[in-house]
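Would you mind keeping the following structure in view while I ask a few things?
Only a portion of the chains appears, each positioned as in the full assembly.
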Amino acid sequence: MEEPLNLVLFSGTDDRLQAASVLAAGAAALGRPVNVFLQYWALDAFRRDRIDADHGVSPEAGAAGADAMHALREAGQSSWADTLRAAKDLGDVDIQACSLSMDLLHLEPSDLDPLVDGVEGVTAFYGQAGAGQVLFI
Amino acid sequence: MEEPLNLVLFSGTDDRLQAASVLAAGAAALGRPVNVFLQYWALDAFRRDRIDADHGVSPEAGAAGADAMHALREAGQSSWADTLRAAKDLGDVDIQACSLSMDLLHLEPSDLDPLVDGVEGVTAFYGQAGAGQVLFI
């Protein structure tokens, strides 16, 4: 049995979330289980009332980078949320919110988009991750 | 023998250091060895005279995110440095400063908080890390 790919998502900007969603979808397409653990500003971006909002890009993107991302979106590129939805339909992708970050942001499970499967602590995340690769994004 | 969890800390903002300290403490609580390698702005945050200072948060946190972090701190949440101190008491957590980053920042070992166990190069870090997971934070 192949080890899962594990993504700890910390950043909540659209460029990093897009990179993460592509990494998740690629692994799911290869038949690998994928575990996503949402912390801090990434968790904030998965709020039910904000997931489809504009979350900005990294400062380093600059105006040219931000324009390039907007142009792709207007040309019909999937949002990172849509890419994750497709990855969940295609494969075994589990998305959990970090319980400490839920407290930090005063969130209840009902505040989160249905893409999020549950809330767990960091030790539960390690249990799921096993010996698989872990990326902090 | 379980492979260690290895954290390369690059960022020196309080939000990322807090996330890193929770990941380290969780692994230590599970009995896993943890190796932390301090580079660049993370190393700067471990200076003896600054470790308990306010190191700011990622620009993407925005005012609301920064306020949420300050509110938790005022409500008595441990700082990341205290979380790491507790993790070292609890388990096997080794914290090393990157020798190249020591040069960059003109630091001597005596400039660092006692949380830091030593100074080493990147090849020594790889030796400690073995085949364990590595996160760049």
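Each chain gets a letter, A and B, in the order it is written, and its residues are counted from 1.
As a working rule, a residue touches a chain if its C-beta (ideal position, glycine included) is under 8 Å from a C-beta of that chain, and two chains touch if they have at least 3 such contacts.
Note that this is a predicted model, so its numbers are computed, not measured.
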Please state the number of copies in the whole complex; 2 are the ones shown in place. 3
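FYI, only the chains that are shown with their structure count from here on.
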Could you please state the distance in Å, as a whole number, between where the Cα atoms of subunit A are centred and where those of subunit B are centred? 23
The subunit A residues in contact with subunit B across the complex are 8, 10-13, 39-41, 44, 56, 58-59, 100, 103-106, 121-123, 125-126, 129, 131-136
Under the stated contact criterion, what part of subunit B meets subunit A in this complex? 3, 15-16, 19, 22-23, 25-27, 29-30, 32, 58-61, 65, 68-69, 72, 133-137
